[in-house]
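Every protein chain except one is present and positioned as in the full complex.
We just call them A and B in the order they show up, numbering each chain from 1.
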């Protein structure tokens, strides 16, 4: 199957709002049915595990953004044929920032965010 | 188990000081953060341990008289000496040294005699902190813990010996007699469990689950390259799963053996249900009574058992009808003058030390003042390390990590190589000299300060503030990251954000080769011979006037 063309504008966008616009997902609604599992403090900013679960019925896509990255959009997953509202991956974060999930379901767009701290490290009890 | 009466009399210690009446039917002993101190030592508790946000004035953020008052202790008592810094020099002479594995072993045997089958838990930071543990690759502590009869342990500094070494010990030395548990360590590939998350023990027929919680921020606070394939983290959703599984398999008592640090434990206790007690360490808080935390389905006790082998916690549960009906807890100070050392442990320690005695006993200098480390911002031994680094390395300013381990010395004591190693014995001891802009210096200080004073405990890593030599500054713990540190002055001039400075440091988390810190400090000590009282470089604090975490 040939994938849809890579969304150059969305991945090249320098802000969350520009990325959302390019994805056709402006003004998403905050949702408590999206949960983001990510560390409070990243063990390594280059490898931050992020797991998104959407309990919104009919979830068809999940996008991940790291708000303070030069290009906030990290990935967009289209789900079909039984794929659950769930993706797990590892992302790069340049600095402490909100990690945002953007979910499309039933033609509407929903969102949730969680802060992940990126630290220099080296201390101890 | 008789007290040495002459000693007891001198310190006003009641003759029943170590008599713990039996209670209930499930008993657990707990020590943590002994930092490889096999022999009795001195250890001064902090006079600065600030709590911010919801933690202001709550345990563990109480020092000195505020702590005594909170727990109903009187000044000039054995408890006052055990739990506070008050009158440290004089009281140390009255009560003698604290800790030591031979003394701890006698105490453990005594408790076990009254409570057959009682479990002994080791909260970690056991294999690191002394010369002999570093030189034997942790083996001295591994052997001592087996002889002590430890049943279950978790870890933190253990991992700085490297993942392979830890795995080797767990799979060989510990096989069949000691369980290493950690629900929060998973492989980096598919997230598989590296160690058993918990172990089910039985006492008087009651199933007791001991769940391990290793230090969540090990790959951040310590070098990542030492545990390259493992991921840690707090993982309280997985903790809930493990608790539920243990309960479903019949556990009537659930205990979390934690190396989270006390503030993180307190928050975890409010979020995860079904835990009877979190027995914690890492933050080195000697807390006389459990904090009782309510949550959605009941309550959880949170304890913290101090450091350096100074304490043994004893938690007794009355379990009837399948659940806990009552409890008693006591954190016993290990005053070595009052306890007859255990012979077998004594001879093991002697044997372990024999090849190193000459090196350990090298006299480097005499100190004219108390040397200690604990405290949020600085300690006299850290100041000594900073002064040594700046002079030997020719630096403008120096950083020394806010470690909470390290023993204390009394005025007039000899600083031997062993005492120097107590402060510096780590597997990544490299001393460094780097060029840094003023902006970089501030970024580091802000970052570490946020690890200490972030109002959300899950963002705290449990160490103290990085010690700073040469640079004066103001600190406002109530601010946010980026705004806590101000008025940075070097030699009477403001630190320039763009100018480059020579900064000395040690314990880099990256892979850097160079002279170990103990050589730098030993050079300085041999040269000075007598160490005059240090002037502590402390920040000017803002907004902390009434904080009960400052004496």
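Couple of notes before you dig in:
Rule of thumb we're sticking to: a residue touches a chain if its C-beta (ideal position, glycine included) is under 8 Å from a C-beta of that chain, and two chains touch if they have at least 3 such contacts.
As a working rule, contacts and distances are computed from a predicted model.
Per its UniProt entry, the chain excluded from the display bears the name "Sulfur compound chelating protein SoxZ", taken from "SUF system NifU family Fe-S cluster assembly protein", "NADH-quinone oxidoreductase subunit D", "Sulfur compound chelating protein SoxZ" or "Protein-arginine kinase".
Among A:18, A:51 or A:115, only A:51 touches the chain left out of the display. The missing chain lies against chain A, touching residues 1, 3-4, 6-7, 11, 46-49, 51, 66, 69-71, 73-84, 86-93. Residues of chain B in touch with the missing chain: 189-191.
One rule holds in what follows: only the chains that are shown with their structure count from here on.
Per-chain CA centroids place chain A at a distance of 38 Å from chain B. The residues of chain B lying in touch with chain A in their complex are 33, 125, 156-157, 188, 217, 219-222, 224, 231-234, 237, 261, 282-284, 401-405, 443-444, 447-448, 450-451, 456, 458-459, 461-464, 466, 481, 507-509.
Interface of chain A with chain B (complex): residues 37, 39-44, 47, 49, 96, 117, 119-125.
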